[in-house]
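The complex is shown incomplete by one protein chain, all other protein chains being positioned as in the whole.
Take a look at chain A:
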Amino acid sequence: MAKRIEVSGLHAYYGGVHAIEDISMTIEPRSVTAFIGPSGCGKSTFLRTLNRMHEVIPGARVEGKVLLDDEDLYGPDVDPVAVRRVVGMVFQRPNPFPTMSIYDNVAAGLKLNGVRRKSRLDDIVEESLKGANLWNEVKDRLNKPGAGLSGGQQQRLCIARAIAVQPQVLLMDEPCSALDPISTLAIEDLIAELKSRYTIVIVTHNMQQAARVSDRTAFFNIAGVGKPGRLIEIGETSKIFTKPEQKATEEYITGRFG
């Protein structure tokens, strides 16, 4: 299920603004890769290029290659819709569909994929909610609106919705930044469980979180205001946090800027 991502020479733009510059990296399957860096360094933009969500913003475009196993996501015949069905995404703020029930939220992606049979939908919804550690809390109110859950539950609902379509990769854009510490812990535990099955990429502002959940960490930085973001270094999380190769990385993780 999990696939390796290889990025080479990737640039992203918003209209005339060069947002990220020449990024190359390999993201290993069945592991958690964390992106850290100061605000505006392009880590979220880079994350969104991995499932072609970057280009939904008017005027935004991408250059370079993103290989999922051996397939280029930016190849000429590739449909971005198909890419997003394989590379799932969880956003910064929980965004369940407000008019839909908990059940329908989880089933939404399945229905897009043409799953119609009720029994199969029931099975996958249960499995996904269990996978997101939410089943026990909502099994008696699956037909209630998803918007009635707490923030942390909503975020787990969004994770359930993302994994219901069995993606190869799960992208998380600061999934805990709008949550309280207990919910954050629940999501972090969940990430640890999910990594046995998925390739997980998480953007986080919280360095302790990166240290806790990730196997590898990538540090992004900008040379100055208006300059494009760059990848400074990527490596084993333990190594990045103890003896990074670059001075900027060390200064950032020790709290000297950012």
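In this section, a contact is a pair of C-beta atoms (placed from the backbone, for glycine too) under 8 Å apart; a residue touches a chain by one contact, two chains touch by 3 or more; residues count from 1.
FYI, contacts and distances are computed from a predicted model.
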UniProt name of the unshown chain, from "Spore germination protein KA", "Circadian clock protein KaiB", "Phosphate transport system permease protein" or "Methylhydantoinase"?
"Phosphate transport system permease protein"
Return the single residue from A:G109, A:G152 or A:P244 that touches the missing chain.
A:G109
Touch as defined at the start, partner being the missing chain; which of A:R85, A:R197 or A:R212 qualifies?
A:R85
Check the options A:V115, A:A147 or A:L185 and report the residue that touches the missing chain.
A:A147
Residue list for chain A contacting the dropped chain reads 51, 53, 56, 58, 81-86, 88-89, 91, 93, 95-100, 108-109, 112-113, 145, 147, 158, 161-162, 165
